[in-house]
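Structure record follows, encoded as structure tokens.
With one protein chain held back, the other chains of the complex are shown just where they sit.
We just call them A, B and C in the order they show up, numbering each chain from 1.
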Amino acid sequence: MTAQHWIEAFAASVREHAAGLADADRLAGDGDYGDNLTSAVQRAEKALQATKPDTPGGVLLAVSDGFLATGGTSGPLFGMWFRELGRSVGAELTTAGLAEGAARGAATVQRLGKAEVGHKTMVDAMVPAASALAAGGPLDEALDRAAAAALQGAESTKDLVARRGRASYVGEHAVGVVDPGARTVALFFAAGAQVTSA
Amino acid sequence: MTAQHWIEAFAASVREHAAGLADADRLAGDGDYGDNLTSAVQRAEKALQATKPDTPGGVLLAVSDGFLATGGTSGPLFGMWFRELGRSVGAELTTAGLAEGAARGAATVQRLGKAEVGHKTMVDAMVPAASALAAGGPLDEALDRAAAAALQGAESTKDLVARRGRASYVGEHAVGVVDPGARTVALFFAAGAQVTSA
Amino acid sequence: MTALFNEPAGFVAEALAGFARAHAGLIRYEPDPGYVVRANPAAKVALVSGGGSGHEPLHTGFVGAGMLDAAVPGAVFASPTAAQIRAAVRAADRGRGVLLVVKNYTGDVLNFSIAAELAAEDGIDVRTVLVADDLATDSADGPGRRGTAAVVAVEKIAGAAAEAGADLDAVADIATRVAASARTLALAFTACTAPGRDRPAFELGPDEIEFGVGIHGERGIEVRKAAPAAELVAQLAEPVVDALGLAAGEKVIALVNGLGATHGLELAVAHEELVSFLAARDIVVARALVGSYVTALDMKGCSITLVRAPAEFVDRWDAPVRTPALTW
Partner (left out) sequence: MTALFNEPAGFVAEALAGFARAHAGLIRYEPDPGYVVRANPAAKVALVSGGGSGHEPLHTGFVGAGMLDAAVPGAVFASPTAAQIRAAVRAADRGRGVLLVVKNYTGDVLNFSIAAELAAEDGIDVRTVLVADDLATDSADGPGRRGTAAVVAVEKIAGAAAEAGADLDAVADIATRVAASARTLALAFTACTAPGRDRPAFELGPDEIEFGVGIHGERGIEVRKAAPAAELVAQLAEPVVDALGLAAGEKVIALVNGLGATHGLELAVAHEELVSFLAARDIVVARALVGSYVTALDMKGCSITLVRAPAEFVDRWDAPVRTPALTW
């Protein structure tokens, strides 16, 4: 598989789930997550078309640029996360590179956003995904594991009261809602797993 | 008599009639004439105290300054009228000097305000008063005639529709009201007549 | 709503004291009889303007090198007295004569012309230029077009001529030509509320604008429907272009002026639309001034002024100016 395919699959998945993600932010936030995410992905696709990067790292950096050019809280945080992924992956898509990038990315997001695991944010999916990748192994297996870990992390946010982001303003009302940022991380790894096993 | 006494008598007369003059401007104008006039007279008195002019012309010029320092339409027009009176009277209060000043004054007011006799303004009293003075004779007689002419001119405005000033905006509503500016001219000459004959 | 004041009666005097204090290096305020003069006068033809207050920064904000030598503020929306103007003329005169820049209102015309006569008697050479640019009041009878934002262009350009050493005739001449080359039209979204009053001078529905307003909070010539900026700008600019008979290829100086409560972003949008509107007619905006320069207290709205601009005007426009409200 190529990073390009992965991003195409991710973009398709985002579009498919956009309405549900928007709803989640509406229930526990300010409702703009769906717009923020789809416009970030669209910008990423444009950047890819314009720059046609020839390494997987370059592809991920183009995605990073798409998110960094997007507002809200998720835009800049995902932008930095994809940036670390891109820089670590570099010229070749390997489990080791991805693992390193996911670890660095989660750390950067935590440093900037000051969220811990359990605060009901994207971090709740990023950290377990990074751990899953850190175990190594062939790329397809590693991505399967990362996708499963991220999904589980995302689902775990459902019963939490948020401690960061706008969801933290609504208190108990956020309980029962899966954090859309975390869900997006799961969609990303799921897209990778799907493309490698295809 | 001295010009100083004349102005004192005029000031007293203005204060006595202020309410009535204000009412007239309220009925056919914007209602500020009473304030404009009394504050002009007060400024004139202050100027007289401050500068203590030693000629009758100087006294009239101080009154001019009081009016010129006052707003509205009447302030600047009376200011210029008194100015011409003061310049023509000069060192000695004579019928000839007063006559010249009243003629020049009326002409200046007409040039600046563009009102003819019959337009229901101060001009309706200024012009006949100037004619009365122009006939010459001893000062006390001349002033008696000027006062009578000015009063008649002022009374003649009662039945007119105004063609200048704010009263012209109210059309027929001004009919029945004596123009307060013209009335003030009559008060001025009446004060002079009263002081000379006393 | 004019909200920051102590007593309505002392409002203007206190504001002028504060304004002069904030710009002490440039101007000085004489509270009695009430005028503002340059802190550092120059030996040249003097320019003196004035009028009712409530239009700030006009005229006090334009006192300084390259523009006015004195400004004479009356009470809010009321002419200054002849005595004030005369005192300002005396203070401003440097023996080269004085140009009075007068906006066309009955009270201003009366008091400035009286002051001009008094100043002439004081031995001062005085000329007057009347600014009458507002197309909303362009009718055959009546007192003629009101003087509004074009006065800024007159003061800037004639001020530059004076600063460059032109004599009184030449300064009066260029001022007259600028005034003759400029027309303005304005609209408002809300009226203003004078200090001490508890309601605006008039009310508009949410989808209404007042078209053809002046700068004293009075109603305009008609109520129109609110519309996108592009359309409103066209409604203002088209009659101005027509009145000046501007043809393709001509150059203008454009003033996009806020009436008091209009945000800078809005004026910038109006400017962008004005430039497009004119470009479509092949009219070139040689220079532009975009901001709130001639206000009606906190009225929300804007005016558009175009000045047909030969190279001579543009050069004078570009000359340095250093005043509280305009510096380049």
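In this text, a contact is a pair of C-beta atoms (placed from the backbone, for glycine too) under 8 Å apart; a residue touches a chain by one contact, two chains touch by 3 or more.
The shown structure was predicted, so the numbers you read here are calculated from the model rather than taken from an experiment.
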Completion exercise
Note: the excluded chain touches shown chains A, C
Handout entry: Listed residues C:116, C:129, C:232 or C:278, member touching the removed chain
Key = C:232
Completion exercise
Of C:27, C:63, C:240 or C:297, the residue that touches the missing chain is C:297
Handout entry: Touching residue (missing chain; options A:113, A:128, A:153 or A:181)
Key = A:113
Problem - Residue among C:243, C:269, C:284 or C:319 that touches the chain left out of view - result: C:269
Completion exercise
chain C positions in touch with the non-displayed chain are 1-7, 11-12, 14-19, 21-22, 53-54, 56-57, 61, 189-190, 198, 206, 209, 226, 228-230, 232, 256, 260-273, 275, 288-290, 295, 297-298, 300, 302, 327-328
Handout entry: Absent-chain interface as seen on chain A, which is shown
Key = 65, 68-71, 73, 75-77, 79-80, 83, 108, 112-113
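Quick note on the criterion: only the chains that are shown with their structure count from here on.
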Practice task
Pick one for the touching-chains graph, please: line, ring, star, complete, other.
Solution key: other
Exercise for the section: Compute the centre of every chain as the mean of its C-alpha atoms, then state which one is farthest from the centre of chain C. Expected result: A
Completion exercise
Expressed in whole Å, how far the mean CA point of chain A lies from that of chain B is 89
Completion exercise
Per the C-alpha means, the centres of chain A and chain C lie apart by a whole-Å value of 58
Handout entry: Residues of chain C whose C-beta touches two or more other chains
Key = none
